[in-house]
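With one protein chain removed, the remaining protein chains of the complex are shown where they sit.
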Amino acid sequence: MLNLPSLIPFLIALGTAPLLLGVIQRTKAITAGRQGQPILQPYFDLSKLLRKGAVYSRTTTWVFRAGPLLSLAGLGTALLMVPWGSVPATIAFSGDFVLVLYLLALGRFFTIAAALDTGSSFEGMGASREALFAALTEPIVFAVLITLVRLTGEMSLTNMYQQMSLILRSASGAALILLIVIMFVILLTENSRIPVDDPTTHLELTMIHEVMVLDHGGPDLAFILYGSALKLWIFSALLAGLILPVYTGNLLLDGLAFLSGMFGISVAVGVVESVMARLRLLLVPHMLIGTTAIAAVCIYLTLG
Amino acid sequence: MLFNTLSLSALVLVPLIAGAAALMIRPDRLRRGLLISAAVLHFLLTITASGASPVLGGWLALDSLGHLFLGIVSLLFLVAIVYGVGYLAREKQTKEPGRVDAGSGPLLVNSRESWLTGCLLFYLSAMTLVCVSNHLGLLWVAIEATTLASAPMIFFHRRPQSLEATWKYLLICSIGIALALFGNFLLAVSTSIITSGESPLLLDQLLLQAVHFHPQWLKAAFVFLLVGYGTKMGLAPLHTWLPDAHSEAPSFVSALLSGALLNCAFLGILRAQQILNASGLAAFGQELLMGFGLLSMGLAAIFILQQPDFKRMLAYSSVEHMGILALGVGLGGTAVFGAMFHAVNHSLTKGMLFLVAGNILSVMRTKSTAEVRGLSHLMPVSAALWMAGFLAITGSPPFGTFLSEFIILKAAIEQSHYALAVIYLLILSVIFVAMASIVVRMVQGVPLRAREPAAHGESWLMIASPLVLCVLILILGVYMPDIFEDLLRDAATVVGGSA
Amino acid sequence: MQDLLFVLLILTGFVFLGSGRMQFGIRTVALQGILLGLIPLLGNLQDLWARLTALAVLSLAIKGMVLPYFLTRAMHKSKALHEDNPFVGFTASMVVGIICLGGSFWIASRLPFIDSSQPKMAVAVSLFIVLVGFFVIISRRKALSQVLGYLVMENGVYIFGVAFAVDVPWLVELGVLLDVFVAVFVMGIVIFHISKSFDHIDTDQLSSLTG
Partner (left out) sequence: MILILLCLAICTVAGIGAWLTRRSPKLTSALGQGGAVSGAALGMVGAISVMASGIPEGLRCSWSVPFGSCSIELDALSAFFLLPVFLLTGLAAVYGARYLSQPKYASRLGSHWLFFNLLSASMVVVIVARNAILFLMAWEIMALASFFLVTLEHERESVQRAGWIYLISTHLGTAVLFFFFILLGSKSGSLDFDSFQSAGEVIGPQATLLFILALIGFGTKAGIVPVHVWLPEAHPAAPSHISALMSGVMIKTGIYGIVRTLIWLDNPSVEWALTLIGIGGVSGVLGVLLALAQHDLKRLLAYHSVENIGIIFLGLGVGVLGQATGTPILTVLGYGGGLLHVLNHSIFKALLFLGAGNVLHGAHTLNLENTGGLLKRMPWTGTMFLVGAVAICGLPPLNGFVSEFMIYAGAFHAVQSLDAFAAIPSILAILALALIGGLAVACFTKAFGIIFLGQPRSQHASEAHESAAAMRWPMVVLAALCVLIGILAPLSPVMLRPVILQVAPLAALLVSDSMAQIQTTLAVIVGVMLLCALLAALLLWRRRTKLTGRARADAVTWDCGYAAPTARMQYTAASFAQPILRLVAGIVRLPKRFTQPKGYFPSAGSFSTETPDVVEREAWAPAFRIVERVLMRFRWIQTGSIHLYILYMAITLIVLLIWKLW
């Protein structure tokens, strides 16, 4: 259950997560024909923010300050249970994915509460949208997990992803392809990427996630930024395990394959962000509900 | 020994003589004292009457069925009379000229109190005779006598409406009774194969020889008796006089009509059913009784719904409960036991409700359900009793009615009458909903400003009687004394039930 | 001999149906009372002769004389001399009467004779008279007409009783008579009150108690 050597991938993940953000930015810049920021820009941002002081609104209470902390703590803990493809996670137990998702939900709860604590209508707006999208993605993620459990017959993320390559050879390839599509949509939604949300926009009315953290500054903002990197890592990892089901038994090889998958996904996200426009806000739920339908098809395929 | 032989005659004669005396006594106090002491004496005689030997060559005899119904009559009469004396005293005091009764114009002068007292006692005597007569002819005479004795009481307040109610009561019930007489004659003919010369309508003998009776004549006789006595009992669609009479009579008289008189008519039907049972035609009667029972319950539901007059609501509830009694007897088996129990419960509960309705009427001076609000502020004890009575009459635990209705339902389900059980439950539910929306709104909320309550408020005389009845039904719901249970069982066996 | 009486009784039923005058109605009822008092005397129950005679005399007295007298008084008091506007017209009433007669005979045919000594028409005739009474009560407006209808009904029942001469004991017969007497008496009083407080005795206007 507790796998000490696998603390190493965990630590690597903690270190490299912001790099994914950098890769995405860089990809976008290159596709747009620009030079772009340095690939390590997220690290620079984090260190700058951590060195700053903080401004707190008089309206806020301790809830506002607890938001970033609990959110980041939840994400960090969740990361412990996410495997590197076939490389086992630090902690694995039967039903660990439920805990992962509920830790994310805990973080979300406090992020939303913190946003409402400011008393600003913009942040309230963001909070409301965040709550909606979370409620819509939650069943989809669970549908994916149902499919995976059904396909692999395993009850922990680590075991599931170790079984993945075997599955690929079997007849359920169709389900797997659908799963990849679904997971990609979830990745974009959960991490507020285009076409769901635009992390770089500056128009408050159109934002979702970013608008919730308008009031945070200094170390708090750093925590939030770092947290979103971890979140991107977690969802990318879950996707990478599906795309690259390499299982050689050699941890090093497997790990490298996984990492390359991770950066590949980041590039893909960057490309998507470059070629697509942001969806109208009202269309996002429709997209998510469509994804739910695909997820249902997935489950159906595994029932037979 | 002497006491035993005399007791049945005494039961009938005591109120009769007292009634005659009451007509002549002038002073109010003395007359009221006489009324109460006659009621008390009658009650004592009733309690001690078990095992009384037949009188008049077997014409008067007391079986357990009769004793049960006699007990109901006597107890209810006593309680209602105690209330009634208080009521009459209050009527005397508040008889200022120009007193206005909402909805019915100026209140006319009441009938003479001595008339009312006399009628009450005659009425008691007639009802006693119904319970103790062992001869179908005598039973008929007694039932007709109850109609005649009670008609003037309905007319006590001398309002145009009470006149109308009295007329309807008198005419409809008299027609019913005439039909019952026809039924009695048919019955007599059906027996004539085997009897000659003897008094053929003596119940004991009828039961012994019933196997030989002519079935076709017997059936015709039963139909006439059922329609005849059923009119008096209030089975739908023959019930039409009932809501009018109950709503127009003084409340304690309504209590007596509903709690005692209807039962007496029911006794008439039960006697006929007894004969059918003995002759092997039990199913014929039971089928009819079930039909009338369900019809009555359904009809009551129609009229209890949004009923604008709370005394009429109680009257329709009586129709419903008579339906339940008929249904119980119709089902046979353990349901008969349930029906006997229910007869007791219904009489006590309905008596209580009518007495409380009298309280509400005398304080709020209206029978309109829409104009009574916030009773719990104006008359807390009556409001509580009104609520308790509502719960009891709709068969909520822990009141006795719950048990009896439950037993009947149980019998229906155990006999695989599923559809009937469902309809039974549905109708009871509709009635509960309908009554709840009336009663709860009366009790709760804020009193209407336009309605100033009468000055006299709640006195202990108004409270004591319904309270006693409430306690009784509560006790019957959680504890059934052995003697009482035996009596019920015996009575049920008489009507062909198994306990 | 009895059959003649029965035919006469049927005729009184039709006469009653076809007439709107109160006084005439009262007399018809009285005639019925007298006729049915005669029935047992013409029967073949010699052994009960004394009792039956007494009873016949009594019923003759009450039904044939006391009640008609009393009703006539009530009629004058309440000024209801004529049934003006019945729900069913007098001719139509006769038609209904014919239907009633047919129905009565049918029902009687369903009740087989137990004993050949029994009068054959009694069942049908008494049922017919009962139905006529019923119909009159239903179709006439005046309270007095309804009382008359009730009396006709009672007569119908009584015909059956005396025709079969089932030995309903003395006491009960007396009771029956007394009850009928008191009933009509009380009804008379009520009619008196109605005419006093309503200025009319049309019972279709006594309909404020509904629902």
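Order of writing sets the chain letters: A, B and C. Residues in each chain are counted from 1.
Going forward, a residue touches a chain if its C-beta (ideal position, glycine included) is under 8 Å from a C-beta of that chain, and two chains touch if they have at least 3 such contacts.
Small disclaimer: the values here were computed from a predicted structure and weren't measured.
Chemist: Which of the chains on display does the removed chain touch in the whole complex?
Modeler: Displayed chains contacted by the hidden chain, ordered by label: A, B, C.
Chemist: Which listed residue (A:36, A:139, A:199 or A:264) would be found touching the missing chain in the intact complex?
Modeler: Considering all chains, including the one not shown, the answer is A:139.
Chemist: Going by the contact rule already stated, which one of B:151, B:272, B:428 or B:463 would touch the omitted chain in the full complex?
Modeler: Hidden-chain contact among the options goes to B:428.
Chemist: Touching the hidden chain in the complete assembly: which of C:10, C:122 or C:209 does that?
Modeler: From the options C:10, C:122 or C:209, the contact with the absent chain belongs to C:209.
Chemist: Can you work out which residue in B:54, B:160 or B:445 touches the chain that's missing from view?
Modeler: Answer from the full complex: B:445 touches the omitted chain.
Chemist: Which of C:17, C:56, C:111 or C:129 touches the chain that is not shown?
Modeler: If we include the chain that is not displayed, C:111 is the one touching it.
Chemist: Considering the whole complex rather than only what is displayed, give the residues of chain A touching the chain that is not shown.
Modeler: Where chain A meets the chain not shown: residues 1, 50-61, 63, 69-70, 72-74, 76-77, 80-81, 91, 93-95, 98-99, 102-103, 105-106, 108-109, 112-113, 115-125, 127-129, 131-132, 134-139, 141-143, 145-146, 149-150, 153-155, 204, 214-215, 218-220, 223, 285, 299, 303-304.
Chemist: Give me the chain B residues in contact with the hidden chain, please.
Modeler: Its contact residues with the unshown chain are 167-168, 171-172, 175-176, 179, 216, 219-220, 223-224, 226-227, 231, 237-238, 240-241, 243, 284, 288, 299, 301-303, 305-306, 337, 341, 374, 376, 391, 394, 396-398, 402-403, 406-407, 409-410, 413-414, 421-422, 425, 428-430, 432-433, 436-437, 440-441, 444-446, 477-482, 485.
Chemist: Across the whole complex, list the residues on chain C that are touched by the chain not included here.
Modeler: Touching the chain left out of view, chain C contributes residues 87, 103, 107, 110-111, 131, 134-135, 137-139, 146, 203-204, 206-211.
Operating definition for what follows: only the chains that are shown with their structure count from here on.
Chemist: If every chain is a node and each touching pair gets an edge, what shape is that graph: line, ring, star, complete or other?
Modeler: other
Chemist: Can you give the whole-Å distance between the Cα centres of chain A and chain C?
Modeler: Centre-to-centre distance between chain A and chain C: 99 Å.
Chemist: Any idea how many Å lie between the Cα centroids of chain A and chain B?
Modeler: Those two chain centres are 78 Å apart.
Chemist: For chain B, give me the residues that contact two or more of the other chains.
Modeler: Expected reply: no residues.
Chemist: Which of the residues in chain C end up touching chain B in this complex?
Modeler: Touch list, chain C to chain B: 107, 110-112, 114-115, 118, 126, 130, 134, 137, 143, 146, 150, 153-154, 156-157, 160-161, 164, 166-169, 171-172, 175-176, 178-179, 182-183, 186-187, 190, 193-194, 197-198, 203, 206-209, 211.
Chemist: Please give the residue numbers of chain B that touch chain C in the complex, ascending.
Modeler: Touching chain C from chain B are residues 135, 137-138, 140-141, 144-145, 147-148, 151-152, 155, 158, 160-161, 163-168, 170-171, 174-175, 177-179, 181-182, 185-186, 188-190, 192-193, 197, 199-201, 214, 216-217, 220, 243-244, 247-248, 303, 307-309, 312.
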